[in-house]
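The structure appears right after this line, and notes come after that.
With one protein chain withheld, the remaining protein chains of the complex are depicted in position.
This part shows subunit A:
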Amino acid sequence: MSLKPRQVDFNATWGAIRDTIRGVITLDHVPRTTWNDRFSDVYSLCVAHPEPLADKLYAETKKYLIDHVAQLLRKVQEDGDQNLVKNYFHYWSQYSVGSEYLHSLYLYLNQQHIKVQKMSDAEIIYGIVDPSCTSQGDQMEIGELALQVWQSNMIYPLGQRLVTLLLEAIDLDRAGQPPTIPLDAVRGTILSFVEVQVYKKKSQLQLYVELFEGRFLNASGEHFKRDAALLLQERDVSLYMERVKAKIEEELYRARKFLHASSLQKVAHRCEQHMVAEHLQFLYSECQNMVKYEKKKDLSNMYDLLKSVPNALIVLVDTVFDHIKNQGLSAIHNLQGDSVHINFVENLLTVYEKYKELIKEVFKSDQNFMGALDKACNSVINHRPNEGRSPCRSPELLAKYCDTLLKKSSKGISESEVDEKLTKSIIIFKYIDDKDVFQKFYSRSLAKRLIHQQTQSMDAEEAMINRLKQACGYEFTSKLHRMFTDMSVSSDLNNKFQEFTKQEDIDLGINFGIYVLQAGAWPLGQAVVTPFALPQQLEKSVQMFETFYHNRFNGRKLTWLHHLCQAELKLGYLRKTYVVTVQTFQMAILLLFEKSDSLSCKEIRETLQLNSEQFKRHAISLVESKLLLSDTEELDENETNLRLNLDYSNKRTKFRITAAIQKETPHEVEQTINSVEEDRKMYLQAAIVRIMKSRKVLKHNLLIQEVYAQSKVSFVPSIQLIKKCIESLIDKQYIERTPYSSEEYSYVA
């Protein structure tokens, strides 16, 4: 066959084509040869000479399709409403496949004649021209034409009746009754509303949405309302939630079975709206109890239902917050005994971990609930008992907890356990508002551990300081670091001093070691130096070391902290030889008994020049240890005589007498808290200077804000205190009020 254009008899050729189309569109048998011939007939009509007959072919085909669909419409309606959907689906299945074949048969017409007239996809998608109005007069590809004809001549007249029947079928399915229309016909019919628009470039779902989905959702909504009302009669929230969850699942399953995928979310949304959002008060009514008794299943259901309703979670979140807060407060309420600090921290951690786990399990670690947990922990840990009148003890207790873990102790907990517990303590630490108070207590106990060589492991100490540094920054731990530095500087000094004594051939008569601490870095207090007459045995050591030290450093003076010194004393007057570790004051008291077996307290005090508090404290400790015997029940610093116990015996030949050195006295606690206030002022002043130096000029409110933000890492300052610090810096001429406004400051260089 030639491809050359030639003269064609339209009527004859169209007649042949029409016969074949009939076969194609009804999926009748069409022999391959006939198909091939018609294929070239379409070609020859399109390129016919002298005049191409493509437009005529198109018009005739369209007319044929309209007639065909009109015929089908009659057939579909033949059996009445009862079989309407079934028949529609039957003919649609046939027609839609047939039209695809027809599309292929008209390949040449589609590609050469029609495509060229059409706009490119891009033009439609980016909307240069509105495609709906321009393509109306235009010719469509045959496949699209066929579907268009179906839409106008089948769906338009029949649509509403079909939808009514479809909705009835779906209702029947909901009621669990046997279908009167085959399910595949229901689904196929619904989807035909989408498929019939498959050629559209934009909004393919328009027909589906307008014709079917809208009515479906409204009908479903009514159904959900009725269902909800029915379920509500049982007045059981827990059961109601179970049912609603199941209902949503079921509806999603149904939607998957019948509808286009785009409808799934909308169905679920309708369901949530009518069954959850409209009955929030009912759901909330049980909220309190569910949280109180921690009914995980119910809470998890509640969460699932509420999370998709905007703002509905707030009530639940608040209830959870209150609950955690109450649990936390009761966990630390009325703690008593020696291990208050341990109970405090570990009870809080138990609460924290329990609810963190619960939130993870029940609320899928939802941010809202994690926030509630944080807020609750924060308010529990910073809670001030007695309606805010008593100070918050958390910083002190946590520091004590750390001390217990880091101190040498007989309790056998492994290093990794200690490490784990310290790591966890940081959880509590992060919630503490007054971190600076914690730091005070912590540094006091660290000082004691270091000076009295009570540290379990330097690695553990360092690791803990690094954790604190990570949480709060360098500044927070700088004093702790300085204490560490002093320890290593001191060990260096000891070595140098030993070399010095060897070189100079000095015999101190004792084994001498020293820690030289930097004043200010150690939280030892200023007023602790008490008068004391140094025993003669120590004088040489003190003198030699002072000489050595002053030669090495310029402008420094040394203060001997005798209350922190320790001595090892060998007792040679008993049946066995004992070595006892005592504090310097105790040692001095004991040494006096070398000359006499019995001494009066008055004598001892006068010789040593000890103040009465120090004397009593140490004398009592010696009496209690039975090294000395007292002739009165109560030790009186003027009346009592002390005797050396010559019958003393102990199972151990080496032991230690400690006079309350490691115990915090209430006085010390108070002192610590007071010193915090001074430090805060200093901290705030430094912050103000820092800010003003970089900003030069700043408004009052902005300055307060910045200071507040900077200090928040270590404590929450009162505005009053910030104002006071600004005033004092103005007095010291670091900053001044600008001449233009009293609400503005400038930096004085």
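We adopt the following convention: a contact is a pair of C-beta atoms (placed from the backbone, for glycine too) under 8 Å apart; a residue touches a chain by one contact, two chains touch by 3 or more; residues count from 1.
The rule we apply is simple: contacts and distances are computed from a predicted model.
Asks: Unshown chain, UniProt name, "C2H2 and C2HC zinc fingers superfamily protein", "RING-box protein 2", "Rab proteins geranylgeranyltransferase component A" or "Bromodomain associated domain-containing protein"?
Replies: "RING-box protein 2"
Asks: From the list A:579, A:702 or A:719, pick the residue that touches the absent chain.
Replies: With A:579, A:702 or A:719 as choices, the missing chain is touched by A:579.
Asks: With the missing chain put back, one of A:233, A:311, A:414 or A:511 would touch it. Which one?
Replies: Checking the options A:233, A:311, A:414 or A:511, the one contacting the hidden chain is A:511.
Asks: For the chain left off this view, which of A:482, A:602 or A:643 is in contact with it?
Replies: Considering the complete complex, A:482 is the one touching the chain left out.
Asks: Any idea which of A:33, A:367 or A:554 touches the chain not displayed?
Replies: Only one of A:33, A:367 or A:554 touches the chain omitted from view, namely A:554.
Asks: Which parts of subunit A are in contact with the chain that was left out?
Replies: 451, 453, 474-475, 478, 481-482, 485, 509-520, 522, 524, 537-538, 541-542, 545, 549, 553-561, 564-577, 579, 581, 584, 587, 590-591, 593-594, 617, 620-621, 624-625, 650, 652-660, 663, 682, 685-687, 689-690, 693, 732, 734
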